[in-house]
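Input: one structure, supplied below.
One chain of protein is taken out of this complex; the other chains stay put.
We call the chains A and B, going by the order they appear; numbering starts again at 1 in every chain.
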Amino acid sequence: MTSILEFILRLAVWLLLAPALPGIINKVKAWVAGRQGPPMGQLYYDLARLWKKSVVMSTLASPAFIIGPAVAWIAVLVAAMFLPLGPVGGAPGFHGDVLLFIYLLAVARFCTTWAAMETGSAFEGMGSAREVSYAVLSEAALMTAVLSLGVQSGSVTLNEMLATSAGAGAVLLAAGLFTVLLAENSRVPFDDPNTHLELTMIHEAMVLDHSGPPLAVILHGASMKLMLFAVLLAEAVLPLGNMQPLMATFALIGAVLAVTIGVGLVESLLARFAFRRAPLLLTTAFLFCVFALLIAWKGGAA
Amino acid sequence: MSPLVNIIVGLAMGLNLLALGSSRLPSVIRAMAVQGVLLGMLPLVIETDFDWMVMLVAVVTMAVKGVLIPTLLRRAMRAANIEREMEPFIGFVPSLLLGAAGTIAAIAGARALPLLTEHADTLLVPGALASVFTGFILLVGRAKAISQVCGYLILENGIYLFGMLLIHSTPLLVESGILLDLTVGVFVIGIIMDRIQRAFDSLDTRKLTALRE
Partner (left out) sequence: MMSGPLLLLGGIGLLAGIVFGRRRPRLWLVATVIGNASLIVAAALVLSGPDDWQWRNGFPIGGELLHFRLDGLSGLFLLLLGIVGAAGAIYAREYWSDEHHAESAPRGRAWWSAMILSMTTVLLSSNGLHFLIAWEVFAVSSFFLITLDRANREVRAAGWLYLACSHVGTLCLFGFFATLAARTGGWELGPMREQAGLAPLLWLALPGFALKAGLFPVHIWLPSAHANAPSHVSALMSGVAIKLGIYGLLRFSGWLPVPAALGPVVISVGAVTALLGIAFAFAQDDVKRLLAYCSVENVGIIFVGIGGGLLGMAHADAPWGRVLLAGALLHVWNHGLFKALLFLCAGSVLHATGTREMTRLGGLWRTMPWTASLFALGSVAISALPPLNGFVGEWLVYLGLFDASTSHGPAAWAAMPATLMLATAGALALATFLKAGAVIFLGVPRTRAAGHAHEGGRLMRGPMLALAALCVGTGLAPVLLWPAINRAVGVWNSSWVAGAPPAPLLTLGLVNLTLLAAFAAGSVWLWRKAHANGFRRGLTWDCGYAAPTPRMQYTGGSFAGIVTGWFAEILRPERVQQRPRGPFPSSARRIQRAPETVLERVIAPAAAGVLRVSSAARRLQHGRVQFYILYLTGGLTALAIIVWWGGIQ
């Protein structure tokens, strides 16, 4: 009974809290720029509005144009459900679920890009090409980070890997994962979430032709993905498993907020990079994770 | 002592990669300068009892590597009016990956070396090897003279790190070696800069091939 309650609670956290994160980022940006900015709940209003709207679909698109976002959204949600949430815990987990976690994110990527390519538009093509190309580097970095957590904790189950701290390499790992977070969620300096109708976009370019409920699902999924990476980063660095439940909850919330504010600050202080510099940054993130892996390896061996 | 030394050398190794990955010359110079300052602090950390001579050498090293040489280089950079390494022979991402691979190989390879037990668990030897390797990559892979000079100085930092291994046994020799090294370094750089600038109004070594006849 409690496990069902717990499941519902976690589901609710992911579904209801995720759209708050982009709101926080926007507030931070507005505060740095000295503006008032949109209200924190702006994304909730947008989602509610989109959910009621009708759908316009390209004459070229097949049903996968709508199925894609749905599958991607579910894939992100299931991946998120594998992450433990402090004292609420995570899914029971099994040996090797961490790989399922990474590949569920890949499923989401496949589906959103496939849906984008449905329209035959050059913009969507451009966005998709960038999305899948940068994902090559960020997935390598993510896998390295996960491997270093595995080596550190001696386990291949997400619950156990995230319970301990990342050890001496935590700083490196945090830097690497934070960069991956920025790249995977199409934030500055990889992409600018504020631009529309420019040649410089990744995520926005892919969703140009979506409308109504499918667009709502895509936006909600993107916010869940942001929260997923923030939670992953927080749990990878903090030894939540060794804390009191209440303490762990506060630490987790605090860390996720810190990451979110960090994204906002990065976005306020940095400009978007030229696209040819993005691989260099992602390679750096990958190297951070590689060195974290080495440190974990040395630490674990001793 | 060991953790602090390891942190310093680890940071220096990170700066190696920073120098490899950045396309802007000022950041390469800055990376090199910071590395010089960090390594200048090393004798103070390693030598536990206070000694005027060590203090002096450390301060001089930091001043020269952190201030004097970077200033010279910046001036040369302004004079030649170049800010960026535009077309390196080895691209930035490949040289970064190469440098990282070299660093890892240095860490792994240093275990195989027959070191004294007091040096076995410090990063001194891997750091030295990695810096030398980084210096070589910069020397081979960059087209602009200033980047190459930075490469030479990073290589030189690696040799300096090797010297740190001996500081317990022959302190005076090491210290005088460091000072001599600095003097030569400053001279060489000053002369190279001056000559290149005067002869070509540019600091691109690709144009130096005109000299081969």
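Miscellaneous remarks
As a working rule, a contact is a pair of C-beta atoms (placed from the backbone, for glycine too) under 8 Å apart; a residue touches a chain by one contact, two chains touch by 3 or more.
Source: prediction; values computed, not measured.
Note on the undisplayed chain: of the listed residues A:13, A:40 or A:74, the one touching it is A:74. Note that of A:80, A:104 or A:183, the residue touching the chain absent from this view is A:104.
Set against the missing chain, the residues A:167, A:193, A:213 or A:264 yield one that touches it, A:213.
Of the options A:3, A:133 or A:194, the residue whose C-beta touches the omitted chain is A:133.
In the complete complex, the hidden chain is touched by one of A:39, A:96 or A:254, namely A:96. Taking the whole complex into account, chain A touches the unshown chain at residues 51-64, 66-67, 69-71, 73-75, 78, 94-96, 98-100, 102-104, 106-107, 109-110, 113-114, 117-126, 128-130, 132-133, 135-137, 139-140, 142-144, 147, 150-151, 153-156, 197, 208-209, 212-214, 217, 279, 290, 293, 297, 300-301.
By definition in this document, only the chains that are shown with their structure count from here on.
For the pair chain A and chain B, the distance between mean C-alpha positions equals 39 Å. Residues 279-280, 283-284, 287, 290-291, 294 of chain A are the ones touching chain B in the complex.
Within the complex formed with chain A, the chain B residues making contact are 17, 21, 92-93, 96-97, 100, 104, 107.
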